[in-house]
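Removed: one protein chain of the complex. Kept in place: all other protein chains.
Up next is chain A:
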């Protein structure tokens, strides 16, 4: 863990990475949704963060070769992808004011571990370990399921953010065209636990006493019950500390039960033991049961960074960038295998350098691109497969357009 944090790449390494490994073509295909450059690529904003923290916005490129050239020239520590505008972002100064408006943009979500700081016990702040990845994994399951089943979108790309979070990019046509209002609506639909920025942690109140749980949450609850048991009670064990216990008490609306918990709590009480008390006490009455379910949601339901998703013109770090602090590459993640994902095992840029160096000294065929010989290969294949799905879909809808 400590080691990885130190694995920061030097500018020379970054340059080699962009030059020889970064999958510009796959990224192009993914954004452009076809092989010939369209507005989806040429009118797209790219923003660069240079090594000296200078931030350059409103870049746009005609082809992915242009993009690569510019990236190699600037050698940025990372770069971000923005929306497709009504004109080429780099031409914005020649147009009349107000003419440049965002038209399309993948629907994006950002889940960040910092929003979980008040409930995780293993790490805090920027740190992440295999144990707290459980929160992210639970979030991925819920969001992935909701987006696919409820909203009917198919082209979801989950990307590890390089340190403590995960991004989701949705490339379905309808998702690309959503207005800011619609994006706000979808965030509202998915948000249950409001992010706690301050100490004044707001209570999660999902249930209204008279109404049943909405269907969306009912399905989520089925899954989260298990997560709660494994991740919270078994692994994180947050209620055993005084602080975590107080946090729990704040969620308990029934003063009698809160007092009983205080009484029965001994020095070594584990979360599991305390939860058993709650389970017994809440059996039977509907209001208490609702409160119990609220607690489960509070500890396990995805906490979205809403601002990222709400606006089309929000920039988000491109996949396969290198996180400047950890040196890890932002690789795509298969949502089905998200439980087994270990952030510590993600290839770092220095590690990739070693791999291409050893591969090139051995006598293997050199006709293959460099990334083929590295640990990044399965991830790039994953993106290519994802892109293929998008393109097939695009072709199909084009076909129907022609027949019309």
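We adopt the following convention: a residue touches a chain if its C-beta (ideal position, glycine included) is under 8 Å from a C-beta of that chain, and two chains touch if they have at least 3 such contacts; residues count from 1.
By definition in this document, contacts and distances are computed from a predicted model.
Engineer: Leaving aside the chains you can see, what is the UniProt protein name of the one that's missing? Options: "DNA primase large subunit Spp2", "DNA damage-binding protein 1", "Aspartoacylase" or "ATP-dependent DNA helicase II subunit 1".
Structural biologist: Matching "DNA primase large subunit Spp2", "DNA damage-binding protein 1", "Aspartoacylase" or "ATP-dependent DNA helicase II subunit 1" to the record, the invisible chain is "DNA primase large subunit Spp2".
Engineer: Where the complex has a chain not shown, which of A:186, A:308 or A:390 is the residue touching it?
Structural biologist: In the complete complex, the chain left out is touched by residue A:186.
Engineer: Out of A:65, A:117, A:174 or A:246, which touches the unshown chain?
Structural biologist: A:174
Engineer: Of the residues in chain A, which ones touch the absent chain?
Structural biologist: Residues 149-153, 174, 178, 181-182, 184-189, 210-216, 218 of chain A touch the chain absent from view.
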